[in-house]
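Only one protein chain is missing from this complex, and each of the others stays in its spot.
Showing subunit A:
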Amino acid sequence: MSSINYSEKIPNNVNLADDRTLQRALEQWQPNFLSWWGDMGPEGSHGYDVYLRTAVSVDAGGWAHFDHVKMPDYRWGIFLTPGQEDRKIHFGEHKGEAAWQEVPGEHRANLRRIIVTQGDTEPASVEQQRHLGLTAPSMYDLRNLFQVNVEEGRHLWAMVYLLHRYFGRDGREEAEALLERRSGDADNPRILGAFNEKTPDWLSFYMFTYFTDRDGKFQLSALAESGFDPLARTTKFMLTEEAHHMFVGESGVSRVIQRTAQVMNELKTDDVSKIRAAGVIDLATIQRYINFHYSVTIDLFGADQSSNAATFYNSGLKGRYEEGKRDDDHQLNGQMYRLLDVQDGKLVEREVPMLNAMNEVLRDDYIKDSVAGVGRWNKVLEKAGIDVRLTVPHKAFNRQIGTFAGVRVAPDGRVISEAEWQANQAKWLPTPEDRAYVASLMGRVMEPGKFANWIAPPAMGINRQPVDFEYVRFN
């Protein structure tokens, strides 16, 4: 077993060099991680020098360090946002007490579960994206894919650090298991459904990073409020990196739309077959991809009514998005929240105790944020003078979890019959033909400054580098 040079290989601000227990745990785990990365990390790219942003410390000057690095040599690191002296738990029944620096016994099982669930999504993304490098539409996009990958890897490290440092033997076993599950594996799948879906093409990747990584933003934001201080500080730092993933998604889809609009204007047509013949992705297909990724992702927030969610909030483990900026009592006893339900074939609202609706509260915040970005995509169409507008479907559409699992709802929110669903499914969700068409466009473009036909170049390069900068050196 090779020993680790702690300050160089694992930049950290958790005093790793002096923590023998943690060192031993990581020395066991780290070679397994590298071996997992070797097997499941981006395919065929281990020798590339990639222009990566690497955190080397948590201060403003240190966490966005840009340089060409080989991905296996990326400095994964363990970073926590600097602690705030005398931080208090600011919601739930422990409100006003000092934040916990160690895990309280009575919350141990729940905290571990939260951390494992979050941690499991990180390697899952890497696994889902491992083949995409072979079909990147440009060197710029390839670099962004690799950046997303290494940051998912680092986020895995962040969760594994918490498991190792605070959960003893159980934690070590859970950390091992994170490297053993595989996305989409029938026998040992990843914990959450969306992370077992395939990311077969770049449009899916952009949708995933826009919608599903945005779920990451909201989950991490809720955990960043936690009364368990190490979890709050870890996730706070992760949020700064998660933003990059959402950027890749938002700008990626936006560039696809921009290119499509350009071709529609050149050909003066909205005929799907002509648009496809010109080698770009028609807006109807883009809309179907939105419908799919959006609906799959909002399932990630869990059941609309959940006693677990109430417990997590009440016991101070997981807050709401921007908990600190809300001006209610932060305990929510006796407060109600309106949920959607189905009665007599119609959608109706009913009131439930807000504490039991915490998943829905977070989901609704997420929805607001998602919709705003779709509005920005529409500005691209508006600017191009095209009348079509993209939308997100109704939140009851295509749900597999919670009240709407098994209920057929159209994108506009009408409850419909199974027959109507079957008759229209191909209009609302990507069909095998859509996926085959999008797949047919995928092909590697690797010359600096060149872009695949179906996507527009970005407005600006990474770190103020030019768009035709050599973001990846293939050696």
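What we mean here is this: a residue touches a chain if its C-beta (ideal position, glycine included) is under 8 Å from a C-beta of that chain, and two chains touch if they have at least 3 such contacts; residues count from 1.
Following the convention adopted for this analysis, contacts and distances are computed from a predicted model.
Engineer: UniProt name of the unshown chain, from "VWA containing CoxE family protein", "Benzoyl-CoA oxygenase component A", "PadR family transcriptional regulator" or "Sugar ABC transporter permease"?
Structural biologist: So the chain that does not appear here would be "Benzoyl-CoA oxygenase component A", according to UniProt.
Engineer: Identify the residue among A:20, A:169, A:268 or A:464 that touches the chain left out of the display.
Structural biologist: A:464
Engineer: Using the definition of touch stated at the top, determine which of A:130, A:154, A:181 or A:217 touches the missing chain.
Structural biologist: Answering carefully, the residue with contact to the hidden chain is A:217.
Engineer: Where the complex has a chain not shown, which of A:244, A:330, A:363 or A:435 is the residue touching it?
Structural biologist: A:244
Engineer: For the chain left off this view, which of A:373, A:393 or A:411 is in contact with it?
Structural biologist: A:373
Engineer: Where does subunit A touch the missing chain, residue by residue?
Structural biologist: Interface residues of subunit A facing the absent chain: 60-61, 63-64, 66, 217, 236, 239-240, 242-244, 246-247, 250-251, 369, 372-373, 379, 459-464.
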